[in-house]
Structure formats: structure tokens, C-alpha cells
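Shown below is the structure under consideration.
All protein chains of the complex are present and in place, except for one that has been dropped.
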Amino acid sequence: MLSLETMQQHIAPLFPGLMGVRLVEVTPERVVGELVVRPELCTSGEIMHGGAYMAFADTLGAVGTVLNMERGKRTTTTDSSTKFIGGAKLNTTVVGESVPLHRGRTTQVWQTSIRTAEGKLCAVVTQTQLILG
Amino acid sequence: MLSLETMQQHIAPLFPGLMGVRLVEVTPERVVGELVVRPELCTSGEIMHGGAYMAFADTLGAVGTVLNMERGKRTTTTDSSTKFIGGAKLNTTVVGESVPLHRGRTTQVWQTSIRTAEGKLCAVVTQTQLILG
Amino acid sequence: MLSLETMQQHIAPLFPGLMGVRLVEVTPERVVGELVVRPELCTSGEIMHGGAYMAFADTLGAVGTVLNMERGKRTTTTDSSTKFIGGAKLNTTVVGESVPLHRGRTTQVWQTSIRTAEGKLCAVVTQTQLILG
Partner (left out) sequence: MLSLETMQQHIAPLFPGLMGVRLVEVTPERVVGELVVRPELCTSGEIMHGGAYMAFADTLGAVGTVLNMERGKRTTTTDSSTKFIGGAKLNTTVVGESVPLHRGRTTQVWQTSIRTAEGKLCAVVTQTQLILG
């Protein structure tokens, strides 16, 4: 089984690393990450950019999928749908929690809720992962 | 009317700037941008990260919305849906073109197609922007 | 507060009535409905048509929104995203449960899970309702 450290090292040179995604919990039933809302993750008005929410969630859902795949398989996101609900302010930390809605052989569906440190819901992202290979 | 240079400067210190989004055409009917697929925009396998597609598109659609709003209004993305269709390879350039499906007083809907330099479709992102204030 | 009977009578001559949607629980925190998978709600292969899932869910989420609006307001769905997960067979009954992810003054977000009578997840529908007037 892939450890949290292995996963964190794996994403470090990639887009989640550029953003600063920090994995906190990595199990087949739940993936949790944190992200500090630095200025360069924001949009106008000193709130987190919508694209940063989506990229953060995509990362967590993909990690969860990998943890549930047979060895030797690959996965790709085919669909992602986001509801933006509330803003996360500059220099705060957001927490993303991704849980599976479906873990099939051909597809998996993961839903990620992104909240402020106080627990206010900011965005919900639901993504479909196709299992290949 | 906001110029391309003004818009480019506006996004430079924000998330699109971190990613390297370069605006190419900025009109109320069409917004075009480019993005070089640097290593830190990728996921495993040396292809562009799904989150980078979504953040790129979100930026273009929001720019288009701003160009169609009355002065003094604000906008926020409420929904974004993405279909991932093909991969964009490391060190290539992708082109995003965003066009309006709807430009109302309360909401606008923009659809962004992201393609490789050769024109192969990589992703289609459709987003709803709520007009506030 | 609108009663279950009032709501059921309201939808009877409308699309949910054509489909046969039966409201089971109608509270501001949760809306539950049932639907018998008659032949004319199916697609090929004697399973429930994808469109029937979406219409069933749209109905439940809209009912929930109405129960949380101030008197005199109206609502319209602006976005709906569905993940299809499993098939529901001809002549079985499916149960839809809709819960709010967000209940704001301008928008509400409701998520509906549709399951077989045995509890197997068939589809998850997440919709945004704009509050007007």
C-alpha cells in the first residue's frame, strides 16, 4: 500500500506541488489534504481562485482512486463538476476531504468537500475516474 | 473597455500568473489564452494536470464575463463542469478559447475549449457566472 | 409550511406526475420520494432511463428549495450535474433522497442520491437553484 510520504513525494514536482497541497490522510476510504491560501492561489478580492479549488480536489480524488485500483492499472479523470459555495480568504488554510461515491472496476466516483479551517463549506467537487489498462 | 494588457497585469500576481496564463485575445465575444505545459503544471505521465485545465478555463470564462458586465458589478463562478477528452504533453503549448453560451443580467454561461497547438481537443469546460451587486 | 399532501397535489398534473413520483418525506432538511420503474420510464435493456433519474432528482431538489425560500420568492434550476453509477431494473422501486449542501439567500445547492430499494446507489445528482424575485 502506498504511504502518505510516498504520495506526497510523488506530487511534489507536479501541479499539486506548485500549489502547495499537503496530504494529511491517505486511505482507500478517505483522502484529506490541506492548502494554505497564498496570494498566488487567489483571484481578485483576496479570495481563493476557483481553479485552485478544482485542482486541489482533482488531486485528492485521483489519489483516492489510485489507492483503490489494482496494481498495474492507470486512471484518468473523465468528468469533474464543481459547485462553488463560499469564499476562502487569503492566508487562511482550507481542508479538502475526498470520499468515494462509487468504486467499480471500470469507473470510480469521488466527491471532495473543501472547507475553511472553521468548517465552512467552500466548494464541492464530484469527479469520475476511468480505470484503464 | 478593459485592454488585454490591463487584464494581463491584473492576473499576473494571482493564480493564473502562477500557472503562466498568457491572454491572447480579449473581446466580449471571445477570450483566448495560451499556456505552456511546464513540468509543474503536469500530473503523472508527463501530461497536463486536470486541475490546470480547469483553472485555465475558469480564468478565461471569468475574463469574458467581466467584459460583459455593467460597471460596478461583480461576478463569481457558481458552477463548472469539465469533460476531459485528450492529454496535452509536457513542454507543448495549449490554447484555450472561451465563448459565451448566455449573457444575461443575472447569469452568464461561458464554454471554454482547450486544444493542443495542432488543434486536438483536450478538454471542454462550461461554467456559470453569477452577476452580483 | 407546505404539507406533503399539498406538494403531491401540486406536482400531480406536471412532469413528476407523468412519471409517477410519490413524495414520502418533505422537510426543509430532507426530501424523499419514490418512483416505480414502469416500462415507460426505461431505456433499452429494461433499466431506468438516465433522463428519468435526472428528472426525479430535479423534482426533489426543487421541492427542498421551495421549503427553504422566503414567501413570495421563486426559484429556477441553473445547473444540474449527474453521476450515473448503477442501473435500476424494470418493475423495481427507486428511492431518492435530497439534502441541502448550501441554503443561501441567492442560491441553494441540493444533492440527491437515488438508490434501489436494497440501498444500492444508482445516481447522484447535484443541482444549483437560483432564488429570484
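First chain written, first letter: the chains are A, B and C, and each begins at residue 1.
One rule holds in what follows: a residue touches a chain if its C-beta (ideal position, glycine included) is under 8 Å from a C-beta of that chain, and two chains touch if they have at least 3 such contacts.
The shown structure was predicted, so the numbers you read here are calculated from the model rather than taken from an experiment.
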{"item": "Left-out chain, listing which of the shown chains it touches", "value": "A, B, C"}
{"item": "Candidate in contact with the missing chain, chosen from C:Ala62, C:Val95, C:Ile114 or C:Ile131", "value": "C:Ala62"}
{"item": "On chain C, residues whose C-beta touches the chain left out of the figure", "value": "10, 13-18, 39-45, 49-52, 54-59, 62, 74, 76-84, 87"}
{"item": "Footprint left on chain B by the chain that the document does not show", "value": "79, 81, 83, 85-86, 101-102, 104, 109, 111, 121, 124, 126, 128"}
{"item": "Where the unshown chain meets chain A, residue by residue", "value": "78-79, 81, 106-107, 128, 130, 132"}
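We take it that only the chains that are shown with their structure count from here on.
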{"item": "Dominant interface by contact count, named by its two chains", "value": "A-B"}
{"item": "Whole-Å separation of chain centres (CA-atom averages), chain A against chain C", "value": "28"}
{"item": "Separation of mean Cα positions, chain B and chain A [Å, integer]", "value": "20"}
{"item": "Cα-centroid distance, chain B relative to chain C, in whole angstrom", "value": "32"}
{"item": "Multi-partner residues of chain C (each touching 2 or more other chains)", "value": "79, 81, 128"}
